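Remarks on the structure that follows.
Every protein chain except one is present and positioned as in the full complex.
Here the chain labels run A, B and C in written order, and each chain numbers its own residues starting at 1.
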Amino acid sequence: MARRSAAVVPLGRDAPSRFLPWIFALMVYLAVLALTGVLILHAAVERWQRGEVDTLTVQIMPLENESEEARMAKLRSLLGDVEGVSGFRTVAQSETIYLIERWLGAGNVPSDLPLPRLVDVDIAPGYGLDAETLALRLQASLAGVTVDDAKLWLDRLADFGRSLELLAVAVVILIGLATVATVVFTTRMGISIHRNVIELLHLIGARDGYVAVQFQRQAMILGLRGGVLGIIFAVATLYGLRHVAGRLETPLAPDIPVAHWAWGLLAAVPVVTAVIAMVTARLTALRELAKMP
Amino acid sequence: MARRSAAVVPLGRDAPSRFLPWIFALMVYLAVLALTGVLILHAAVERWQRGEVDTLTVQIMPLENESEEARMAKLRSLLGDVEGVSGFRTVAQSETIYLIERWLGAGNVPSDLPLPRLVDVDIAPGYGLDAETLALRLQASLAGVTVDDAKLWLDRLADFGRSLELLAVAVVILIGLATVATVVFTTRMGISIHRNVIELLHLIGARDGYVAVQFQRQAMILGLRGGVLGIIFAVATLYGLRHVAGRLETPLAPDIPVAHWAWGLLAAVPVVTAVIAMVTARLTALRELAKMP
Amino acid sequence: MVRFENVGMRYGMGPEVLHDVTFAIEPGEFRYLVGPSGAGKTSLLRLMYLAHRPSRGLISMFGTDVMMARRHELVGLRRGIGVVFQDYRLLAHLSALDNVALPLRVAGAKEEEVQDHVSELLAWVGLADHIHALPDSLSGGQKQRVAIARAVITRPRLLLADEPTGNLDEMLGQRLLRLFEELNRIGTTVVIATHNQNLVARNPHPIMALDSGELQLGAAMEEAG
Partner (left out) sequence: MVRFENVGMRYGMGPEVLHDVTFAIEPGEFRYLVGPSGAGKTSLLRLMYLAHRPSRGLISMFGTDVMMARRHELVGLRRGIGVVFQDYRLLAHLSALDNVALPLRVAGAKEEEVQDHVSELLAWVGLADHIHALPDSLSGGQKQRVAIARAVITRPRLLLADEPTGNLDEMLGQRLLRLFEELNRIGTTVVIATHNQNLVARNPHPIMALDSGELQLGAAMEEAG
């Protein structure tokens, strides 16, 4: 006859507390989504601040003695060789005029103004190609080339992103607190259902520590189970959202793959849940016990 | 001797289910925060799309025969009269040159290029003052004035905002579902603690409807109580965040006061919680009853 | 009143705990149900108070075949039955008064009548000082008396009491048995499952004896007073 169970405590074994891991899972799910959101936003802001974007504008200044067409051809072949350039598009001269009119006023661009030729370059992520690097590469072979990294509006965007990030961090902290509170509340609720168990164990001569250990062990298992469930759902959702985000083709949204330590942070969430559930269970059980002589 | 209680059902009256409103409150709190976030983002994106910002740039084109200084003085006095203008700052000519160099390349701005004078105008919110209106007002009294609304990068920002909004809506839906799931789970948990009550009522000849009504009424009260608590905390938090956001002085963050219907939507949240708790309680009680002959 | 024919009963997928039980109780009868612990007394009562369906056989209560009855008809039948559960089943969050008032309130009785009626009955069973006490603050015998009061408050047509004196002293047991006999006199059919041989000896009534889930009809009728 095998020993059937070491668990003298019904936390998670009876109908009411079988809901606990699901509630934990939901909260972990939300916390992970929120945390990921902040990590993504943070990564985006960092990229914006570093001026890492996915389009740069290359300008070729008109030089005397050199054919513009030849220099454009040279530029195209150079760009084809640069690692990290995924494509480029020559901007029509009329569009260039429109861009300058923003500063000089419509119709105020003198026809003899030496206009640059503009080429929009698409940058593949992951190569760390920024305006400065690209400029250096191109200037080595071609004179009169500058690279504009849209610094001005990127700066404003980064500013905005930073404010947004601050708010988002506040929200993540609130969700984190809510998760902690929910885990604490539901664990306490779970245990208060089993007050009779605590009392009986106490009366038959169980030490406070023994009783607390029984509850905290069960709560830890529930917390871990809920946390892992939550993480699984969260990762599934993130993949879903990434798919949606990918289809939006916004030039500013960064890719979801975040730093490795960030994934580690996410993986820590169920552990944190388990620890909170465990500590709550222990304290709740001990508080119940303290009421008994 | 007064009748002590109509409630034959202990939902919310005994220790375990006294936690229920708090759990509801937490979820409502999160849902409201998330919903508000989306509403704010939505409002921001709308403003960006309409080109409603809090700074506009007024350009005065150099005109022959007219003193630039006199026209600038005129502009300043005009701006002082426009409702919705909260302040302005004349941009130094060196800064203007820097701005144009972005397009022509450093050192490529001919010294005889007729440069406009730029004035950054701060727009107070709530007056609906946009680039077009301001331009019309100014042009009536002053020739050669244009107003730049930074359309270009606002458009890109709005694009980004729209993508962000889509993701945020997805997240709000997920939080909403999580809230619903939590309310359903915890209500069922609360009722499954009281299975014995259901059975006893059944055995002494209570109709299924009578039993269900007792539970659903209690659950509705708990849901409403939790929802209202959650809303109160959420509004308090929003005021806190607004305070923080106000201190960030980001030119792009919109004000928190959202449309009136949006506040109505927020107020509906506790009602929804109450209804979900009520329906869950009813269905759970009826399912328990259905198991009994 | 109550008619069982070849009734078998099992819990879930378990073994049969009652086999081929056949008997009839006429209106106005007063019967004891005796038998060793685990014989099936509570199970038989569960069938009678419609908490469980038989696995086979026919049960008719107040002339209604319970297997054929529709759900709302069962509600009517249950309201005619008062039950003292072996484990009392008091609601822990309700006072003694509210517990006893429950069957009246469930049946939609007027609140004014409820209060006085219930207080009076509680006083009669010796709980005048404990009317507002919660079950957890009552002694074992006090809880049992609340359970008994709840079973009789509606003057049911059929009273089923499962070991109603297990936690009562001799005197109180006698007093409550007189209450049952009083109810019986004014029309209530009574079935009491009990181990208390003193009680049976002092207040003789016909006996149904169960053993290992089988009704020992012969023995029972002999022993009957």
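To be clear about the criterion, contacts are C-beta pairs under 8 Å (C-beta built on N, C-alpha and C of every residue); 3 or more make two chains touch, one makes a residue touch a chain.
Bear in mind the structure is a predicted one, so any value in this text is a computation, not a measurement.
Asker: Indicate each shown chain that the hidden chain touches within the full complex.
Answerer: The chain that is not shown touches these displayed chains: A, C.
Asker: Touching the absent chain in the whole complex: find that residue among A:Gly126, A:Gly264 or A:Pro293.
Answerer: Here the residue in touch with the unshown chain is A:Pro293.
Asker: Which is it among C:Gly28, C:Gly80 or C:Gly166 that touches the chain not included here?
Answerer: C:Gly166
Asker: Which one, C:Thr42, C:Ser55 or C:Asn184, makes contact with the chain that was left out?
Answerer: The single option touching the absent chain is C:Thr42.
Asker: State which residues belonging to chain C touch the missing partner chain.
Answerer: The list for chain C reads 11, 14, 34-38, 41-42, 86-87, 126, 137, 139-142, 144-145, 162-163, 166-173, 195, 197-198.
Asker: For review purposes, identify every residue of chain A that touches the missing chain, sorted by number.
Answerer: These residues of chain A touch the chain that is not shown: 1, 3-5, 8, 10, 13-14, 196-197, 199-208, 210, 292-293.
Operating definition for what follows: only the chains that are shown with their structure count from here on.
Asker: Among the chains, which has its CA centre at the largest distance from chain B's?
Answerer: Between chain B and every other chain, the largest centroid distance is to C.
Asker: I'd like the Å distance between the centres of chain B and chain C, where a centre is the mean of that chain's Cα atoms.
Answerer: Chain centroid spacing, chain B to chain C, equals 62 Å.
Asker: Taking each chain's centre as the mean of its CA atoms, how far is chain A from chain B in angstrom?
Answerer: Taking the mean C-alpha position of each chain, the two centres sit 21 Å apart.
Asker: Multi-chain contacts in chain A: which residues touch at least two other chains?
Answerer: none
Asker: Would you please write down the residue numbers of chain C that are in contact with two or more other chains?
Answerer: In chain C, nothing touches at least two other chains.
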